[in-house]
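A single protein chain has been omitted from the complex, and every remaining protein chain is retained in its original position.
So that you can tell them apart, the chains are marked A and B in the order they are listed, and the count of residues begins at 1 in each.
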Amino acid sequence: MSPDPAMTATAPAAEAAVRKSSPGTAGGPRRRTGRSRRIGLPYLLLLPALLFELLVHLVPMVIGIVMSFKELTQFYIRDWGTAPWAGLDNYSVSVDFDAPVGEALLHSFLVTIAFTLLSVGLCWLTGTAAAVFMQDTFRGRGLLRALFLVPYALPVYAAVITWVFMFQHDNGLVNHVLHDQLGITGKPPFWLIGDNSFVALLTVSVWKGWPFAFLIVTAGLQNIPRELYEAAALDGAGMIQQIRRITLPSLRPVNQVLVLVLFLWTFNDFNTPYVLFGKTAPEAADLISVHIYQASFVTWDFGTGSAMSVLLLLFLLVVTGVYLVLTSRRRRTAP
Amino acid sequence: MSTLPRSPMAPSRSFLRYRRIFLTLLTGFVMIPVYVMISSSLKPLADVTGTFRWLPTELTIRPYIDIWSTVPLGRYFVNSLVVAGAATVCSVVIAVFAAYAVSRYDFRGKRVFTVTVLSTQMFPGILFLLPLFLIYVNIGNATGIALFGSRGGLILTYLTFSLPFSVWMLIGYFDSVPRDLDEAALVDGCGPLGALFRVVVPAAVPGIVAVAVYAFMTAWGEVLFASVMTNDTTRTLAVGLQGYSTLNDVYWNQIMAASLVVSVPVVAGFLLLQRYLVAGLTAGAVK
Partner (left out) sequence: MRRIRAAATGAVMLSLALTASACGGGSSTGGGSNDSPEELTYWASNQGAGIEIDKKVLRPELDKFEKQTGIKVKLEVVPWSDLLNRILTATTSGQGPDVLNIGNTWSASLQATGALQPWDAEQFEKIGGKDRFVDSALGSTGAAGQDPAAVPLYSMAYALYYNKQMFADAGIDGPPATWDELAAAGKKLSKDGKWGMGVEGSNPAENIHHAFVFAEQHGADFFTADGKADFTSDAAVAAVKRYVDLMAKDKVIAPGNAEYAQNQSVSDFAKGKTGMLLWQSASANLESQGMSEDAYGIAPVPVRSGTPGTGKQVNSMVAGINLAVFKNSDNLDGATEFVKFMTSDAEQKILNTAYSSIPPVKAAQEDPAFGSPADAVLKDTLATSAVALPQVPDESQFETAVGTAVKELFADAAAGREVTTGSVKAALTKAQQQMPRK
């Protein structure tokens, strides 16, 4: 099942989102067959996907936006058709950064950005390094590759609760090693409360996330033509230079998709912080997804929770748009 | 060590040394939690809650017996398999159709569709948990189809969760299947669907496997929606494992044992498929 070299000339679908697909690449079969009979076919093929997206993603989102303009506290959730309209109140509360609610949201937002950037960066770096190191065959490579995929295949709850277990202050493995066995720390640090909780969260997130990056980059590496390396080797380029001049540029299209997907998933990740810290995360690790969950489900204010979600959605839309435009332009200008 | 270098330049000695250091550290990082799971699952509860020891002082297989009676683990496991399996099959089939349309046809609204598909990846799950539940209840009231609390509702939800990324990846993959192939099939008298199933799909098997694995893992691990959309008979593993922490007691050893038991089949299946997965993701995402 090795990939046919001819099959690798494709554009990522992400690009279709920002650039109209060039004429001539599509429409092959249609031009050959009866136009009148086939005109509905593409729509027919899209119909199931469209219906499910409408039902599960788009309509709920519209409802969520409607909710964000309502006063939806426990007094009204039972019949929220009659809940009073709140106008922009939920939004103004959320973005009033001088008041406690807005201030907490802003803090949580900044923590999330820092966390996401670090996590995506480390996942990508670890995944790429591992993929590059494992490009050559060596004994045990298959076994290692299998082991590396285990974190991705464990149920999230099981994986994270194991980390909780390891991060315990008194009985956990981490302090046992750092403090009791290596004696690095003067007194055992806390990982699940206080400022270190950010490190704990990051560790778990990278542990769970890097195999996905490893997988995709491994795949991407297989498509780099060997001739490129041979030519570079003839020019006298060393290992490091080969990686810099050939491997990384060739991986750019893979990375464009990978980094974006990792970014969106990490930013919206709910399961990891929720299992790690429960319903109230320590301030240093107060990710926005849990923060919104707390605002809506724990304090029963679904209006404000929805308003925060909509703000988040807008932010991600802007970031993604800018990212796609930037990365696509760079690719088009670069040969 | 017999190496068969892909790069023509033989790896230098220092490269080999760095590789060994890096891979050893990484293996440790990956495997230590797994080791903790295994060793804790073999300890009595009192030992698990005590100070951590690398080697268990007392081994017991009791947790592996108790896991079945503390929560209905078997049923949760079957539920998860059914839900994740069905969601995967449906998601893949639907994504294949949609990706084929986008890859092979020019039509109005194509851009709107791809942009929309992409943007659904940005919705915070919290935003539509409650609305989705309301929709399911209302559909249930109007048509008598029970979507909330049933496996069907969960399948529907999860298949849609994985749909965007699946479509996105498959479009790229189908684009890479040479057009001459399906045109030849059309000339041979196949309809467009015939061309899809006889030519494009077989050529894209690795990509489809990749999408399937991704869709399965999405459904397998989801916690938030499963926690409100299931009841006792339809609860999935991701949520059900939390049953080992009761009001007064947390059965750490049983959590670990149960996690391992349910993970073994998945990891095994995953490893069997990984060669296809690697080949599949390649063409889907690479220019």
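A few remarks follow.
What we mean here is this: a residue touches a chain if its C-beta (ideal position, glycine included) is under 8 Å from a C-beta of that chain, and two chains touch if they have at least 3 such contacts.
Quick caveat: nothing in here was measured; it's all calculated off a predicted structure.
Here one chain is not drawn; of A:R139, A:R226 or A:K279, the residue touching it is A:K279. Think of the hidden chain as still there; on subunit B it touches residues 45-46, 49-50, 69-72, 108, 130-131, 133-135, 137-138, 140-142, 148, 227-228, 231-232, 239, 242-251.
One chain is missing from the display, and on subunit A it is touched by residues 39-40, 43, 47, 50-51, 54-55, 58-59, 62-63, 66, 71, 73-75, 77-82, 99-101, 104, 164, 168-171, 188, 190-194, 278-280, 282-283, 294, 297-301.
As a working rule, only the chains that are shown with their structure count from here on.
For subunit B in complex with subunit A, the touching residues are 1-9, 11-12, 15, 18-19, 22-23, 26-27, 29-34, 36-37, 40, 49-52, 94-95, 97-98, 100-107, 110-111, 113-128, 130-132, 134-135, 156-157, 159-161, 163-165, 167-169, 171-173, 175-179, 182-183, 186, 192, 195, 203, 205-206, 217, 220-224, 237-239, 241-242, 252, 255-256, 258-259, 262-263, 266-267, 270-271, 274-287. Listed in rising order, the residues of subunit A touching subunit B in the complex are 1-3, 6-14, 16-17, 20-21, 23, 25-30, 32-33, 38, 41-43, 45-46, 48-50, 52-53, 55-61, 63-64, 67, 126, 129-130, 133-139, 144-159, 161-163, 165-166, 170-173, 176, 207, 215-216, 218-220, 222-223, 226, 229-230, 233, 238-239, 242, 253-254, 257-258, 261, 264-265, 268, 270-271, 274-275, 288-289, 292-293, 296-297, 302, 305-306, 309-310, 312-313, 316-317, 320.
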